[in-house]
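To start, the structure itself, in structure tokens.
Left out: one protein chain. Kept in place: all the others.
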Amino acid sequence: MNSVDFTKWFEIWTSEIQTHKIHLSDLDNAIGDGDHGFNMAKGVAAYQEAHLNKQDLSIGDECKLIGMSMLSKVGGASGPLYGSAFLAMAKSFGDTKEITHDQLVAALTAGVESIMYRGKASRYEKTMIDVWLPVIESLKQNNLTEEMIDSFVNETGPLKATKGRAAYLGDRSIGHIDPGSFSSGLLFKALLKLI
Amino acid sequence: MNSVDFTKWFEIWTSEIQTHKIHLSDLDNAIGDGDHGFNMAKGVAAYQEAHLNKQDLSIGDECKLIGMSMLSKVGGASGPLYGSAFLAMAKSFGDTKEITHDQLVAALTAGVESIMYRGKASRYEKTMIDVWLPVIESLKQNNLTEEMIDSFVNETGPLKATKGRAAYLGDRSIGHIDPGSFSSGLLFKALLKLI
Amino acid sequence: MKKILNRPEDVVEEMINGLVATHDNIVHRVGDTRVVARNYEGNGKVGLVSGGGSGHEPSHAGFVGKGMLSAAVCGDVFTSPTVDQVYEGIKAADKGAGVFLVIKNYTGDLINFTMAKEMAEDMDNIKVDSVTVNDDIAVEGSTWTEGRRGVAGTVLVHKILGAMAENNATLDEIKNESEILINEMATLGLALTPAIVPQAGKPGFELADDEIEFGLGIHGEPGYRRAKLHESKAMAQEFIDKIVAELKLKEGEEVVAFVNGMGGTPLMEQYVFMNDVLNILKGLNIHVTRKIIGNKMTSIEMQGISLTLLRIKNKRWVEYLDQEVKVAAW
Partner (left out) sequence: MKKILNRPEDVVEEMINGLVATHDNIVHRVGDTRVVARNYEGNGKVGLVSGGGSGHEPSHAGFVGKGMLSAAVCGDVFTSPTVDQVYEGIKAADKGAGVFLVIKNYTGDLINFTMAKEMAEDMDNIKVDSVTVNDDIAVEGSTWTEGRRGVAGTVLVHKILGAMAENNATLDEIKNESEILINEMATLGLALTPAIVPQAGKPGFELADDEIEFGLGIHGEPGYRRAKLHESKAMAQEFIDKIVAELKLKEGEEVVAFVNGMGGTPLMEQYVFMNDVLNILKGLNIHVTRKIIGNKMTSIEMQGISLTLLRIKNKRWVEYLDQEVKVAAW
């Protein structure tokens, strides 16, 4: 993937986030505090604006730009989690304009590790990790499809949350899709369009 | 009128007040603060209770009892106004068990004068005075009827309030019956049953 | 009606008990009366007594203590206290230099406080004087009517006169200053939602989801205009225009700005409103020497706000406002 496609990835994702803003907040309303859509929209808007003045960024710098936007504009849990994931990816990619499939997998792995480190969470706790990990798994096996991503997102529904704000609901969190998983699903479905 | 009938007067009135409690407050809601029914009910309940332990009171003492009940239990505007009216009547009647029509008129006149002194109000300001004054007038002429009392009460409707809480509404007070006039109407209709 | 209550008829009793138990280092209840008096003696100083209907918490009992009120008399919800209760308040506040009553301009308060004043003068030889606060310019006053209502500005009167009393001003001095003071202030309020008197169990008026009422009284008395909900800036502008005109405030003059929450309006909104007020006054070149904010003269759970401006005619008023107090709610 070259840097033009890479930038397109974030372009598609960020516009998808704007489109699904209300839906993301509604999901968060059910088991959290109803701001996930607003949080994410604010972060991606900051990225979109910052992007206007930048041209021909390396893939690493592109990741850094979106990471810093999330980190400095979003707040909440998702801001620093997405932020540190993108920053870890930036570090993993480095100053390049073309990446291989393996580099992509390695960077995403660094990203999810950063999320897990910051969020002190692992799989099946009903967080975005439940999308990142299986997506990376499937990417490795080169068989990721949109349907799979949707099912990873939907599979957070039956889980009982043990991390994040939804964890305070205990059993009452069961039956609702995790909002951060939904926004991560959008991220990977956008990626799928370009690889 | 003897003291038994006299006591009956207050008995009827106080039970009428209880019956019309909500209506009185509703009237007050429209142009005041919605408590006239509760205020009056509280006062007459205190009188009814105080009355249980008293027997064979003189007419003056009966007036004093109800006056003190209103004064010490009601608060608001109506409490001290009714209170001081009944106390003035008590003074006018003195320690007697039988009163003439003239004595009744004189006492009511002392009562309304006390209301006017305390409330610094005169006729046509949309207060209870607009019932007391014409009632006393008609009593003097010996032609008071229930219909007349009702019409005195209703005639407060078109007036613009210039005293009491309703005065703060200015023109918006027009078209609503004055709650204190309604409770005074009940007082005089109860009286009519006994003279 | 959704309230944290036991029996509605017990609300004032239980509230007073909760209040004096919470602030037992500052106040106490006088016997089984409805009077909350301060623990601080203040011997030889003028006693300051206020009160009125309950439902305006922290007014008035929250302002009882050293440097402010000597006693507050708590009526039923939105109902003036009775004559004998006010009389008890006056007796509790008398420490030998007379008692000064701060009355809000409502018929009920006026009659009950005046009759109590007469009782204390006649029966106990206590020197009593009073001021009638009428800061609400929503209602036009004239000598032929009730005049204007007393609302949030009363809190500033308590603070300034309370400091004077603490500094050993005489009854006459307090009376004179009070008359100057009340002529230099004006208040306007608005409501977004009504208040519910516990015993009534339903709101005294209704407002549609997008409606507000300008000029509403602190007991839910109707105001001067219904309007669609609009921006904070525009509401602040409307209030300031009217208040500036009423007080004939001129460029370069100094004021105290007091934004008062009606009970259900969160501080978030009060600060946003204050921000607009200060910006507009700055534009008019009117200097805001002191800013006061918070739920001080409330209307139970009503959502709404009021703005009081006080022209600083006497520089000492600022010192009086700044003077230390020991009360629950200043």
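Remarks
Order of writing sets the chain letters: A, B and C. Residues in each chain are counted from 1.
The definition used in the following text is that contacts are C-beta pairs under 8 Å (C-beta built on N, C-alpha and C of every residue); 3 or more make two chains touch, one makes a residue touch a chain.
The model shown is predicted, which means the values in this text are computed figures rather than measured ones.
Taking every chain of the complex into account, the omitted one touches A, C. Of A:54, A:101, A:172 or A:193, it is A:172 that touches the chain left out of the display. The residue touching the chain not shown here, chosen from C:175, C:233 or C:313, is C:233.
When the whole complex is considered, the residue among A:17, A:44 or A:81 that touches the unshown chain is A:81.
Touching the omitted chain from chain A are residues 25, 29, 32-35, 38-39, 42, 71-81, 83-84, 118-119, 162-165, 167-170, 172. Chain C residues in contact with the hidden partner, per the touch definition given at the top, are 2-6, 11, 14-19, 21-24, 54-55, 57-58, 62, 192-193, 209-210, 212, 229, 231-233, 235, 259, 263-276, 278, 291-293, 295, 298, 300-301, 303, 305.
Throughout what follows, only the chains that are shown with their structure count from here on.
Arrangement of the chains shown, judged by which pairs touch: an irregular graph that fits none of the line, ring, star or complete shapes. Each chain gets a centre from the mean of its Cα atoms; for chain B and chain C, those two points are 31 Å apart.
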